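All protein chains but one are shown at their positions in the complex.
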Amino acid sequence: MVKTALEEFAFLIPILPALAFVITFFFGKKMPAGGAIFPILAIAGSFVISFMITLRMLGNPEEVISQSHSWFAVLNFGVLIDPLAAVMLSMVSFVSLLIHIYAVSYMSHDPGKPRYFAETALFTAAMLSLVLSDNILQFFVSWELVGLCSYLLIGFWFEKPSAAAAAKKAFLTTRVGDVMFLTGIIILTSDLLKLAGGFQDGTYLLRFDEIFSYIPQLSALQANIFGFEISHLTIITLLFFGGAIGKSGQFPLHVWLPDAMEGPTTVSALIHAATMVTAGVYLVARTFPMFIAAPDSLMVVAYLGGFTALFAGTMGIVMNDLKRVLAYSTISQLGYMMLGLGLGSVIGLEAVGVSIFHLINHAFFKALLFLCAGSVIHAVGTQDMRELGGVGKVMPITAVTMTIAALSLAGFGIPGTLIGTSGFFSKDPIIEAAYIFGEHSNNWIPYLFSIAAAFLTSAYIFRLIFMTFTGKPRSNYHGHESPAIMTVPLAILALFALVFGGLTRTGFMAFLEETFTNSFVNLNIGNLAGIGRNELIGTTGNEPLLILWLPLIVALAGLAIAFLIYYLRVVKLGPLASMKNPIYRLLYKRYYQHEIYTEFLSLGIVYGVIAFLTQVIDVIIDSIVEAFGIITVGVSEELRKVQTGVVQNYATAVIAGVGLLIILVKLIMEVI
Amino acid sequence: MQTNRLLPFLVSLLFVAVVVIGAFGTSWNTVSELPGNPADQSNIEGIGMLIFTQYAAPFEVLSVVLLASLIGAIYMAKGEGNK
Amino acid sequence: MIPLVFYLGLSALLFSIGIYGVMTHKNGIRMIMCIELMLNSANLNLVAFSSYTGTLNGQVFAIFSIALAAAEAAVGFAIFMAIYRMHDKINLDELKILRW
Partner (left out) sequence: MLPVASLLILVPLIFAAVTFLTKTKGQAAGLGFTGSLATLGLAIYAYLNFESSTAAMQFFESMTWIPSLGVNYSVGIDGISMPLILLNAIVIPLLILYSWKEDRESPNRFYGLILTMEAAVIGVFVALDFVVFYIFWELTLIPLFFMVNIWGGEKRAHASYKFFIYTHVASLIMLLGIFGLFYASWQQTGIPTFGIRELIAQFQFFESGLLKDAIFLSIIFGFLAKLPTFPFHSWLPDAYTEAPTAGSVLFILLKIGGYGLFRISLPMLPNTGNPELMIMMLGMLGSFSILYGALVALRQKDLKRMIAYSSLSHMGYVILGAAGLVTLSVSGAMFQQFSHGLIMSILFMSAGAIQTSTGTRIINDLGGLAKKMPKLTVVMMVGFMASLGLPGLTGFIAEFLVLAFSYARLPGFVLIALLVIVITAAYHLWAMQRAMFGVYNEKLGDIRDINSMQVFSMAAIALLVLYFGLNPSPVLNMMISNSEAIVSLAAALGV
């Protein structure tokens, strides 16, 4: 009985926050705290349903919830809750709930509260709908909606020109990825139609089970691009990954994420750390069977993920803005998740396990980091680390929770035991998998990326901690500890960041590996890997001791360096960290991305050259049309002068005409 | 406007050439002999008969036209100045 | 007997002279004279055809036409007198009040 009841409530998970959006948007102004109570209650409801479904599914992972309804034409909308979706749903609704509670206090002085809560409620609804969609189109629809909410919330303080610009940049940059995603969907649709031989009654074209059942045929379709024979499946998956790159801030479409910090900090925590940016990872995990069956796709994912992890870390280490450091950290960690998925070409389905595990843990500790940063900003009023310092004394709870989050992010823990932060249990498997990958294919680049990034992670996050919380204040500020409504969510998240990983590590991954073998889809990942020419080998856990300890060692090294420079201040950076140093300048200027993307590509090439030329063409076309008019008028202007009004001229014309006409008639008669 | 006489001249020449060539190139269906009484060449009587019998109506109309034009001409030529 | 064509040729010549006059002269009186010439060339044709076909109808027409020419000339001269009184000239190409 309980089972059926639960299933019937599954559709409520996204609907409740959507209703809250409507209520808060229209009536929030007249309610206390901007109507925050509706989103909180609604999301709490979603969380309860998701959590109960997850609990039940833990016992029986094969029984997934799947409901589909026709939407339009051959497309459908529906609910699919399998292990992957279940953990994501629980995490999203849980983190969202905490952040909403936190925001009641954080946003209390802002006149735009109703709008804020309405938009975050809409965001939560869209994100939940994304997670539980059972077809790629609904996935895309929700994907775009979360992008819209991200746009609206980054531009929440729209009177600030920088916020409006950042919102636009975020939307457009992710839009580039979205177009790739859409292109992938369109090619997929077209191929599926071809393979299925038209529309079949009773099946929904873009539902995941339908897509997965055509993987072998899709893989067999070959396209010829510039002389290379490429499988359609590879094209489609790479286009999907293009969408993921945009949404999850992977190189080279990561530029929007640091700018997105213009929004309220709670938004950064919710959207740009815990949930929306992980949608790209979720997309790759969701379509993992396609990726693993597509030759070379996972390779691209692994390389790009690993590179992003390192690349973002190098920029994170020189930023002076509290939130920007965290933003680069997010990009870097998302890179880890992508790397983890990419390693699926060797470790198979386990990749989904480790990657999503890291996603969940990251959500906890990164949301916590942002909320702590928000707490500091809320209390102190600045987010420039150079002006902070010594905040730990006035805000002890914030300092402690943030340190826990930092430890979790840097991945501190003792290998081989069950002692460790959450981040340790999810990040280390990824690094270890990269090692196995290197061992297997003799390609050590992903491993080197990941270990170097681990060092940088530790260095930048402890730089942040030391610069913010220790030492003496470097400016005049009046800090105070945040109220309980803010610190309680911090404490809860800190608890999760500390112990969630250790408590669930084995069960979690095993649970997730059931994602593709259940009542909805039943796939043999090994066969699919064979199609993609990927050779799967054993799992993690039996690496050399040094490899197990190396991540911890580099993390400690990072901590030590940060400690020496920013706590003890025994090492003076001096000329190293000045604009005279070209490397520092390169990093500080963020590899001149703004110059390349915004000024050169967008404004220069597209706006300045291409659009300008088109406008010139437009003027030419218009001139041609206008020329018809001008010529007609001009000719008439001349022709009307023939009507001189002088009778003699007419007479001349008449007589000449008669004469010529007679000759003409005569000639014609002759010819005939 | 003495300058512009060439064109009218050419046009007149063209016209006369066309008409004359046309007239000469046509075989006219004429009677071989001029009719009538060789002694009395006059045909006034015949014309008078025609005007007052067959063409009586046009003749009346013509008289009205003449009268009207006469009145009009006198009126216009007289002008308003000298009453 | 003189062939008909000669009458026609003469008439055409007269007509052309009339036309040439209409085309070249700007003076209204001269133009009316030239128009009379053209009318008379037509009369000549009428009479000629009348004689050579043996019917009198053409000659009747010629008489009518002469009468009408008189009326036309009377009206024409009257108009010119009116114009002359208004503008002090009867050079037709300089009268533009009805022109575009």
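All chains are identified by letter, namely A, B and C, in their written order; residue positions are counted from 1 within each chain.
Rule of thumb we're sticking to: contacts are C-beta pairs under 8 Å (C-beta built on N, C-alpha and C of every residue); 3 or more make two chains touch, one makes a residue touch a chain.
A quick note: this is a predicted structure, and the numbers were derived from the prediction, not measured.
The undisplayed chain touches these shown chains across the complete complex, A. Of the listed positions A:55, A:610 or A:647, the one in contact with the omitted chain in the full complex is A:610.
Here one chain is not drawn; of A:94, A:140 or A:241, the residue touching it is A:140.
The missing chain, though absent from the display, is touched by one residue of A:621, A:635, A:654 or A:667; that residue is A:621.
One chain is missing from the display, and on chain A it is touched by residues 71-74, 137, 140-142, 144-145, 148, 151, 155, 158-161, 163-165, 167-168, 171-172, 175-176, 178-179, 182-183, 185-187, 189-190, 193-194, 602, 606-607, 610-612, 614-615, 617-618, 621-622, 624-626, 629.
FYI, only the chains that are shown with their structure count from here on.
For the pair chain B and chain C, the distance between mean C-alpha positions equals 8 Å.
Once the centre of each chain is set as its mean CA position, chain A and chain B turn out to be 102 Å apart. Separation between the centroids of chain A and chain C, computed from CA atoms only, is 98 Å. Within chain A, the positions touching two or more other chains are listed as 648, 652, 655. Looking at chain B, one finds that residues 7-8, 11-12, 15 touch two or more other chains. On the side of chain A, the complex with chain C involves touching residues 640, 643-648, 651-652, 655.
Those residues of chain A whose C-beta lies close enough to touch chain B in the complex are 648, 652, 655-656, 658-660, 662-663.
Only residues 1, 4-5, 7-9, 11-13, 15-16, 19-20, 23-24, 28, 30-31, 34-35, 43, 46-47, 50-51, 55, 58-59, 62, 65-66, 69-70, 72-77, 79, 81 of chain B touch chain C when the two sit together in their complex.
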